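Excluded from the complex is one protein chain; the other protein chains are retained at their positions.
Coming up: subunit A.
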């Protein structure tokens, strides 16, 4: 297989890893007010993702780094073109990282409530904007002969992209509530299970609309119908298992749905990485079509293939181990007291 194609697939895999993993921790963040509800409930929620959210986020850095190394043109056009949405995402990720780490450091209700609000908002923003971004990539945006994006911010806010945003939002909410139903006990689990039923149905409805729209209007390939079916089956499965109370299976079904959805997106794009709505001759491509080849040189791809081949299995192994170590459920009754540290009073 052509190395550029291999890296196109690998980048799809990295994004899948990111959306599957940070998908549920975004979901948990968004659900703080409605599933967490009480101060103790919120702590249960945060601690359910505590050991892993940072590692989950690295999938984004790796996907971004891999795009930079393997498809510099894609990386450059995408990140400069989608400037404001990415700016908002980065802003949210900064605030979120600090909020999760700092919220419990001071024993003060106002302090915690404000950080919790920050966690919630900063989980909503990327959950919507990632869908908007991917929808626009598939749909095609104005790109000129030098590979430069020429549209403005409002160009990115089209109906297809907005439904795309709702799709990632619905899937993450469903994914997060299912994760919580799997990971907690007691009242938190009951609330999570109740919400999982609603969100998983919502994800099926919104996801179906968006996937069909994508396939009919923007796919370059007929085989992506297969990916669409997998994605749909995953979402329906997640809803089914949520309603029957089998949350382990529901979680796996959601993972299948994300795999199907990313395959659909990347499959629909191929052989482009980013189509130009200005002129097909300006498409950024993997290979073999009119347009600008976006990939790196053969030497770079060979080097990166070795690196990925050696280190990806190691990463998967130790990340899997960390999930194994923290596999137990959490519940409200077992929460320890807060430390007594206040922000202003000096200790003796």
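Operating definition for what follows: a contact is a pair of C-beta atoms (placed from the backbone, for glycine too) under 8 Å apart; a residue touches a chain by one contact, two chains touch by 3 or more; residues count from 1.
The rule is short, and it goes like this: contacts and distances are computed from a predicted model.
Participant: UniProt names the one chain left off this complex as which of "Cytochrome d ubiquinol oxidase subunit I", "CRISPR-associated endonuclease Cas1", "TIGR03915 family putative DNA repair protein" or "Phenylacetate-CoA oxygenase subunit PaaI"?
Facilitator: "Cytochrome d ubiquinol oxidase subunit I"
Participant: One chain isn't shown here. Among A:106, A:121, A:205 or A:230, which residue touches it?
Facilitator: Going through A:106, A:121, A:205 or A:230 one by one, A:106 is the residue touching the chain not shown.
Participant: For subunit A, which residues lie in contact with the unshown chain of the complex?
Facilitator: 43, 46-47, 50-55, 57-58, 60-62, 64-66, 68-70, 72-73, 75-81, 83-84, 86-87, 90-91, 93-95, 97-98, 100-106, 146-150, 296-297, 299-300, 303-304, 307-308, 311-312, 315, 318-319, 322, 325-326, 328, 330-331, 334-336, 341, 343, 346-347
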